[in-house]
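Shown below is the structure under consideration.
A single protein chain has been omitted; all remaining protein chains appear in their positions.
Every chain is named by a letter (A and B) in the order it is written, and numbering of its residues begins at 1.
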Amino acid sequence: MALPPIVLIALFIGFPILLALGFSLGFTGGLNHTISVIGQNVHEAQGASPTFGAYGDLFVDRRFLGDLGVTVIVTLVSTTAVVVLATGIGLYLKFRGGVLGKILSGLAVVPLFIPVVIASWAILGFYSADGFLRSVFALAGLEFPVWSFSMVTVIIGSVWTSLPFATLLVTSGLQAVPQAMIDAARDAGASFWRVVTSVVVPMAGVPIIIATTFTAIGILGSFTVPYFTGPNSPNMLGVDMSNYFSAFNQPQQAVVMAFVVFIIASGIAAVYVWANFRSAKESGAV
Amino acid sequence: MTTNQTLSSSAPGAVAAEAAASTPTRRSGGLDVRGLHKVLGGRTIIDSLDMTVQPGELVSLLGPSGCGKTTTLRMIAGFLAPDAGSIKVGDREVVHLGPEQRPSAMVFQNYALWPHMTVAKNVGFPLKLRKAPKLSKSVIAERVEAALALVNLVHHKDSRPARISGGEQQRTALARALVQEPELLLLDEPLSNLDAKLRVKVREDIREIQQRLGITTLIVTHDQEEAMSMSDRIAVMNQGRIEQFSTPSELYSAPATEFVATFIGSLNRLEGRVEDGRVVGGEGVVGIRPEDVVFVEDTDGGVNGARHSAVDGLAATVERVVPRGHFAELYLRREDAELRAFVTGALPSVGARGYARIEKWLDFADGKLVRQEVAQ
Partner (left out) sequence: MAQATLESAAAPRESAPAPAEAKPRRSGKAATGLLTTVLALLLALFIIGPLVWLGVRAFADTWTYPHLWPDSWTTHWWQVVFGDKALGVAVQNSLFFAPLTVLVSAVICLPAAYAFARFEFPGRRFFLIGLFAANAFPKMGLFVSLAALFYALNLMNSILGILIVHVLGTIVFMTWIPSAAFAAVPRSLEEAARDAGASKLRVFFSVTLPMALPGILVAAIMSFLASFDEAQGTYLVGAPDYMTMPTQMYSLVLNYPTQVAAVFSILLAIPSVALLLAAHKHIIGGQLAEGFQIK
C-alpha cells in the first residue's frame, strides 16, 4: 500500500536527481544525451572518472558566489523573521487569546490561500516607486526608498509567503503545552518571560524546529518570489538555475546549482530529522 | 521512603532523616482565608468562604466534583483571582500577588513535570529562579540532593519524567514543591493518578514528611478515605460553601449537616423519626449508620418472637449480602423500613430471618443536625 507514492517519487524525483548528479559530473550518455547535445559549455567525463568542470566553472564565477551568498542571507533573514513572527503570534494567542489573538493568527494564515505569483506581484506594486508606502510618505512630504526589485522585496515576499505554514505549526505546538506546566513554573516563581523561555518554547521546541527547517528549505529553493520581485543581479539561485537553463542554455551549470542548494537543504533537513528523533526519545518512545 | 525505612535505620531512611534535619525549614505560617468569593460565567462557584488553617496543620478540602474545592485551591495558589476576599499566609496578605510571588508551593494533579528537564532539573528550577539572594550552583545542587533524598529519589535524578513510574513522578513533584521551603504546601488531588496500593503508601509518606517538616498543608481531594486518614482537620465543601470544618472523627460521629453525614461514611437515610426503636413517618430526616444497626439471626424458628422483639428489635429478613473484606453489608427488610447493616464474623445467608435493632441515630431538620440519639 505504501508503494505507489514511493515508486512515483523514486521514478520522478529520485531517478532524475541521480541522472542530474551524473550529468553534473559529466556523464552525458543515456538519458542525459539529448540535453548535453542541446546545452552549451557541457563538461564531459573521461570514461568512468567524473569531471568537476561544471562545479569549477561556477565556483570561480563571482556572480555565482555572490548569488550563493545572497541566497543564504535571504534564507537566514527571512526564516528568522518568519519564526519570530510566528512564535510571537502563537504566544499572544496562548497567553492573551481574545479577539486580537484570533485576528492575528487569522491574518497570518491568509497568504496560504493566495497564489505566490499574485503575492509577488502584489508586493511588488505595494513597495514600488508609485506604491502605497511611497505615496503615504510623499503625502507627508517625506521620501521613502523604492524597495521593489531589490533584495528587500525578496525578503518581504519570502516572509509573506512562508508565514502561514510556520504560524500554523508553531501556534498549535504552543497550544499543546499544558496549562498545568505553565502554572507549575509560575508557582515555582518564574516570571512571564522565564515561563516562555524555560518552559513554553522548549516544550514546543520540536514544532518550532520543524517550522524553521521547512521555512528555510522552502525559501532556499524558491523561484517565483525572487524572480518577480528581485533585481536582475545579484539574485537567488532559484532564478539563476532558470536563467542558466533557459536563457544561457547551460543546463549542466544549472544542475550543479541545484546540487549546491540541495546540499545546504540537506543540512537543514538533518536538523529536522534530529528534532523528530529527539521528541520521540523525550516521550519515551525510543 | 516507606514508613518502614524511616523507622528502621536502613540506609535510605537514614539519608532521608538526615536530609530532613539539614533542610532548614522556614517556620510555617498558617493560612487565613476571609470572605473568598468567585463567580464564573454567571454562576457563584465560591460563596464567601472563610477558613483558617493553623501553622503546621494538614487540612483537606473534601467534596464531590464541582463543589469548588479546586477553584478554592487555585485562588489560594494565585492562579485565579477571587472577586472578593482576603488570603493571608502567615501575617502577609497575598491576594494581590501572582503565584510566582506567593510563599506557597503546589503539587499538581498530573504532577506537571516539565518533560524536557531531568528530575534534578525539575526540582532545581524553582531554586534557579531565586533572585534575592541568588543561589550558587553548588547550593542548588546540594538542596536538590537533599529534597530528592527526602522523597528517596536520588538514584533517578538524571532521568527524564517520562522514564519514571507514576509514583516516582509524584514524589518528584513533591520534592519540587518542598525544595522551595514554602510556608504553605498545596496538593491538588495528589493521589488520584496512583493505583490503590501505591495510594495508601504514598499518603502515609506525605503525612510523615509533612509532620517531620511541620509544614502547613492544604490538600484537595474527593476521596473521603484519603482525607480521613491524612488530615488533622477536614473542610467538607458543597456548592461553594464549607459545610463543616472539623476533625475526621467529629465529622463522622457528629456530622453537622445531612450532606456531610451522607458524604462521609455510609448512612441509612430515612424520612421521619425513630420512636421506640421503630421508624415512623413524619417531618424531618433520620440518619442511621449501618454499624449502628445490629442484626441477630433467629435461632429458634420464631418461637420466642415476642421476647426477641423486646431485646433484639423488630423482625427482619436478609435480602442481600455484600461481602466487603473484613466485614459484610446486609440489606435488611423490616416492616417499617429497609436498613443496611454492617456485620463481622459468621454471615447469614440470603433469606435468613432474624431481628434488627437501631442503636444510635441522627435527627436532621432542614438538612441540619438537630440531635444525636442513643437507644435506651
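Simple rule for what comes next: a contact is a pair of C-beta atoms (placed from the backbone, for glycine too) under 8 Å apart; a residue touches a chain by one contact, two chains touch by 3 or more.
Keep in mind it's a predicted model, so treat the numbers as computed, not measured.
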| item | value |
| --- | --- |
| Candidates B:189, B:226, B:243 or B:298 - the one touching the absent chain | B:189 |
| Touching the absent chain when the full complex is considered, from A:54, A:70, A:119 or A:201 | A:119 |
| Full-complex contact with the absent chain, from B:76, B:112 or B:140 | B:112 |
| Interface with the unshown chain - residue positions in chain A | 1-6, 8-9, 12-17, 19-20, 23, 31-32, 34-35, 85, 88-89, 92, 95-98, 100, 103-119, 121-123, 125-126, 129-132, 134-136, 138-139, 156, 160, 163, 165, 168-169, 171-173, 175-176, 178-183, 186, 191-192, 195, 206-207, 210, 214, 217, 220-221, 223-224, 228, 237-238, 241-242, 245, 251, 254-255, 257-259, 261-262, 265-266, 268-269, 272-273, 276, 279-280, 283-285 |
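Throughout what follows, only the chains that are shown with their structure count from here on.
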| item | value |
| --- | --- |
| Whole-Å separation of chain centres (CA-atom averages), chain A against chain B | 57 |
| Parts of chain A lying in touch with chain B, wherever the complex brings them together | 178, 180-181, 183-191, 194, 198-199, 202-203, 205, 282-284 |
| Contacting residues of chain B [partner chain A, same complex] | 77-79, 98-101, 104-106, 108-110, 112-116, 125-126, 129-130, 160, 162-163, 176, 180 |
